[in-house]
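Missing here: one protein chain of the complex. Every other protein chain is in place.
Up next is chain A:
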Amino acid sequence: MAAPGGDMQWCFSQVKGAIDDDVAEADIISTVEFNHTGELLATGDKGGRVVIFQQEIENKSLPQFRSEYNVYSTFQSHEPEFDYLKSLEIEEKINKIRWLPQKNAAQFLLSTNDKTIKLWKISERDKRPDGYNLKEDDGRYKDPNSITSLRVPVLIPMDLMVEASPRRVFANAHTYHINSVSVNSDHETYLSADDLRVNLWHLEITDRSFNIVDIKPANMEELTEVITAAEFHPHQCNTFVYSSSKGIIRLCDMRESALCDRHTKLFEEPEDPSNRSFFSEIISSISDVKFSHSGRYMMTRDYLSVKIWDLNMENRPVETYQVHEYLRSKLCSLYENDCIFDKFECCWNGNDSVVMTGSYNNFFRMFDRSQRRDVMLEASRENSKPMQVLKPRKVCAGGKRKKDEISVDSLDFNKKILHTAWHPQDNIIAVATTNNLYIFQDKVN
């Protein structure tokens, strides 16, 4: 991927966030998402805040235009709450942000914490009314007796103000922790999923939600599987998938029945029973599922690999990519420090030819499906000179370490890249380290 001649060469573009190593919990980035045009990039953090960046395109006709993302709007989406009935704290951490397709001048997004989904409207205001008859310029009311003539108020330009307001609050529908929201291709409904249930909402209706999947067993002692992610098909408004902690993906068709407990398709890769170990089920747990833009494929991320599934073939994935196979011999310590439960996300590029996912030590991986090539890159402040080309990184599993390679024992497991996003059309990517957001772009964009 580093070779010239049509291959991608990733360069540093921007980094957002504090430089100091002392990371406040609230600043931990918990979700990153481009909108449908790629003009806007939203991040959510553990402190319940959303920051939206807007792309400001410098001369696009130039062969090497640099697009800069600058702060467009920032607001407090969720606050910490306490459920007195169950004596449980409800974190304000934003688990997911999903943009709605743009219908008018305003932008809309769904943001969710563990229990409540909110629809936010982000609108621009660049004019204000001036010349009221009954009010002074500073807002004080005039004495009506002092008015001798009438005028028509006019709208005058003002500095651009971006306002975010909560338009809908979808609450009290989830007993367990929400892990996913997904907007339907009908642009009217969306789903939200927690550990045991998937609910269907209408964007206009907040006091009602339909339960479409319920895997809660009658006896909780029999619980063996939880829902880890869910997503609507990009084109078929009746189809959605949900993944589980056992590495199974179920595809459901809402036309079949009101309650989609019985799947239409079940995707599972058979496991060699002789290879089974204590860790097998844990590392097979799917942390993310994403449909391709084409709608023909879906990608799943489990602890060590990324798998591409053809929706027409249920018994095994069509492609499997090892993200960090060198960790297989470290599973014991990764279990002890809980890293084995880290939930990595994955994403597709605009034309579904490349997939990307994060790893440890602030490394992230890209797999080029068409060229059968992959690369590992690093998001770090050391490689953040403007337009600096990122050098491929390599981890040495054991034995002799070559120059420029890093030993698996030197990896920093506290530096995890869990969230990445790819611009829907261009080769621009957003990579979130713990508290910084890196933006990289392809040199030959």
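By our rule, a residue touches a chain if its C-beta (ideal position, glycine included) is under 8 Å from a C-beta of that chain, and two chains touch if they have at least 3 such contacts; residues count from 1.
We take it that contacts and distances are computed from a predicted model.
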item	value
Name of the absent chain as recorded in UniProt (options "Gamma-secretase subunit APH-1", "Aspartate aminotransferase", "cAMP regulated phosphoprotein 19" or "Proteasome subunit beta")	"cAMP regulated phosphoprotein 19"
From A:Thr264, A:Ser280, A:Gln322 or A:Gln388, residue that would touch the chain that is not displayed	A:Ser280
Among A:Thr43, A:Asn199, A:Ser380 or A:Asn427, the residue in touch with the chain that has been omitted	A:Thr43
Residue of A:Ala26, A:Ile57, A:Ile205 or A:Leu266 touching the missing chain in the full complex	A:Ala26
For chain A, the residues touching the chain missing from this view	16-18, 26-27, 29, 43, 45, 47, 49, 51, 71, 74, 76, 79-80, 82, 84, 86-89, 91-92, 114, 176-177, 195-196, 220-226, 245-246, 274-275, 277-282, 328-332, 335-336, 435, 437
